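First the structure, in the form of structure tokens, and then the observations on it.
With one protein chain withheld, the remaining protein chains of the complex are depicted in position.
Think of it as A and B in the order they're written, each chain with its own count starting at 1.
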Amino acid sequence: MSVVALLTDFGLEDHYVAAMKGEILRRAPAATLVDITHLIPPQDVVRGAYELACVYRSFPPGTVFLGVVDPGVGTSRRPLLLRAGGYTWVGPDNGLFALVLRAEGGQVADGLVWLAADQQALVLAAERIAERLSATFHGRDLFAPTVGLVVAGTPLGELGEPIAAILDLPAAGGERVLAIDHFGNIITSVRPQPGEDYAVTIAGRRIAGLHRTYAEGQGLILLTSSSGYLEIALPNGNAAALLGVRPGEPVMVELRRSSDDRLA
Amino acid sequence: MSVVALLTDFGLEDHYVAAMKGEILRRAPAATLVDITHLIPPQDVVRGAYELACVYRSFPPGTVFLGVVDPGVGTSRRPLLLRAGGYTWVGPDNGLFALVLRAEGGQVADGLVWLAADQQALVLAAERIAERLSATFHGRDLFAPTVGLVVAGTPLGELGEPIAAILDLPAAGGERVLAIDHFGNIITSVRPQPGEDYAVTIAGRRIAGLHRTYAEGQGLILLTSSSGYLEIALPNGNAAALLGVRPGEPVMVELRRSSDDRLA
Partner (left out) sequence: MSVVALLTDFGLEDHYVAAMKGEILRRAPAATLVDITHLIPPQDVVRGAYELACVYRSFPPGTVFLGVVDPGVGTSRRPLLLRAGGYTWVGPDNGLFALVLRAEGGQVADGLVWLAADQQALVLAAERIAERLSATFHGRDLFAPTVGLVVAGTPLGELGEPIAAILDLPAAGGERVLAIDHFGNIITSVRPQPGEDYAVTIAGRRIAGLHRTYAEGQGLILLTSSSGYLEIALPNGNAAALLGVRPGEPVMVELRRSSDDRLA
């Protein structure tokens, strides 16, 4: 039993995700397919990288992740296979896997994330993998077949040429909003430390004092999200709609003495 | 082969549902995962309870249902495992499983639904189940691990302490709109009886005469829904949009002699 987890910006209206799943199952009939999400905003590589980094450790060792947020499809951007932390990652080399490789100990330098000694990355050899190769749908024609071959046990050496580093995400320049979730919670790039307290200013509003649960707060509150990021929430409401903020919005952060106005 | 069916209000944009699925597969690699829906309106426990009650008997005996609509996460609301009718249910004790237990013979009294003799319920012992326990995501940290352990064969006695009743839903006070479905069909709480005919008044409009299919009607019509509820539909249109109604809207019902204006 091998698990394959999929993340794309393909949406759910079309046959695009299913075409990839079919191509996987043609090569690996026993694969267990799990959707992470297909509603990454179109071409939003940062959001895709964030969601992958939040979720991957919940999956069993050996899981193969297929990530396709790929504005450069058909150009010279490199098609990638990465093995790190007991997991395998397949998709475009555009930063989509930068956060997971950083979390697994990859070192950032010169706009790249460099692999540790026990990690592997390949540039995929499309001519050995794809039965056909359209210019616009490498998810179906190259990445999904690669996943199918990996699950079916093909040795990695047959799939491409080793490389030592992958592309990093572009530097963000200060703390930002990473994501707005389904409930309108605003997930920021700030990583709160245990025992510290915080206040943030966003969209002209200052919000102070870390809370523990949605139920204990009123109005706009701060929490540590379930993935360890500072989150702004409006219990039983939609914080992002109230504040009118979007991903990329800057966030100003103050670290406060923990005796301050916590729960004030 | 064990089937796990999931229902939440988590939406489809984020990694939240996938985190739960990963945690299940880590403990029960052979589970077959099926989504019921993740688009329950945020915090709408009544809608979640309704959808579970409509669908569960279509699933094979032994299916484990994971239901998470959980506005009280992190507070003193009890985490629950329920076994009734050959199925297992895991999620918060807030009424989400009240309709299925009623359908399986549970008795309502004092705001609770009491179990029959052959049924079981437990308050989950989080300290024995969760590897970590965030304050905001018990779906990932407690409920999904519980489902994984149940599918993997863990004896129920190791998972918590028995209880005799679960929370009922709040009393509704009269017939109401339970749900607006994808087609704009308005599902009411009324259960039509075979051989009877009905008229309803909703949003100032009176609609008379039960029809059998969407194709045989014109304008707003009444039908018995596929789950046995009185439904207001606009064939090839959207009844809810036309009438401007939402869940919770009151519905006035007249039982009519069956010789009245049926199909008039």
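Some observations on this one:
Quick note on the criterion: a contact is a pair of C-beta atoms (placed from the backbone, for glycine too) under 8 Å apart; a residue touches a chain by one contact, two chains touch by 3 or more.
Only a predicted model underlies this, so the values are computations on that prediction, with no experimental measurement involved.
The chain omitted from view is touched by exactly one of A:23, A:51, A:104 or A:168, namely A:23. For chain B, the residues touching the chain absent from view are 1, 3, 5, 12, 32, 34-39, 51-52, 54-55, 58-60, 63, 179, 181-183, 212-216, 223, 225-226, 236. Hidden from this view is one chain, which touches chain A at 10-23, 25-26, 29-30, 33, 42-43, 71-75, 134-137, 140-141.
The rule is simple: only the chains that are shown with their structure count from here on.
Centre-to-centre spacing of chain A and chain B amounts to 31 Å, using the average Cα coordinate of each chain.
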